[in-house]
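Removed: one protein chain of the complex. Kept in place: all other protein chains.
Then we have chain A:
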Amino acid sequence: MASLKDLRNRISSVKSTRKITSAMKMVAASRLRKAQEAAENSRPFAERMDRMLGTLAGSVVGTPGAPRLLAGTGDDRRHLIVVVSSNRGLCGGLNSATARNTRALIRELQADGKEVALLCVGRKGRDALKRDHASLISDTLEDFGRHVITYAEAEVVAQRVLDMFEAGDFDVCTLVYNRFRSAISQIVTRQQLIPFPVPETANENQPLDATGDAAQRALYEFEPSEEGILDDLLPLNVKTQVFRAMTENYASEQGARMTAMDNASRNASDMIDDLTLQYNRTRQAMITKELIEIISGAEAL
């Protein structure tokens, strides 16, 4: 049986743990609000980007002069997986879910006989993948997200991917990140980044008369030219997608942390209740025992 002093110590240590977890919960909650706002603010850009690319891509795809970011390198042997994770832990199963999904993806690709390389964005993803796939990790970028993800931080990551593509290090690039749905639900998402996946409806191989889309596209004037615009627009799209993945993942991280810390605080409270009950029982038992000793001592006289 634990002594009273032991129990007192345990109660106070659980209490201070609860203070920490509930403080972390508050911090995560306030960051979540900001992060969610940032994620929502980045949506209009992405939507309009998609619209423009949809207009353009369909008319260029399949032509010999199509940019490589759109048409690909003509090969799909070497894959680069960009794993977006958080820099800090204590956010529930967020990063392990990303890592699990990534491992599954690696297995699928390797089973198909592809070469796989990893680019880790965020420390925790790298830590989780290091054990099984250390040889595949080409680099880790972790200098971001101190308060909120800025576009400049995402640009560094995207530029890295683009440089690697220019250097011919890979053929296909896939992003793995957590899409933010709510504070308690984050969905691991895979998204093909390079080559740009052309939506089916924008494909010109389809009969023209069937799609009003194609008719509308024909009306657009292009300055300087379709290819010229695409050459600039596609890298920007890569940056935007990376930025979006990172903001979504950051919001997910804060949401997951808030939930995890809320649970931890609640568990700590339960534990304190149990320990306090045990402490009081032990204390009363001791008092009773002492009283009995006194009474029986007095009776003996």
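Keep in mind that, in the parts below, a residue touches a chain if its C-beta (ideal position, glycine included) is under 8 Å from a C-beta of that chain, and two chains touch if they have at least 3 such contacts; residues count from 1.
By definition in this document, contacts and distances are computed from a predicted model.
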Choosing from "Branched-chain amino acid transport system permease protein", "Sulfate adenylyltransferase subunit 2", "UDP-glucose 6-dehydrogenase" or "ATP synthase epsilon chain", the absent chain's UniProt record names it "ATP synthase epsilon chain"
Only one of A:19, A:48 or A:281 touches the unshown chain, namely A:48
Contacting the left-out chain: of A:6, A:143 or A:166, that is A:166
On chain A, the omitted chain is touched by residues 38, 41-42, 44-45, 48-49, 51-52, 55-56, 150-151, 154, 159, 163, 166, 216, 219-224, 228-229, 232-233, 236, 239-240, 243
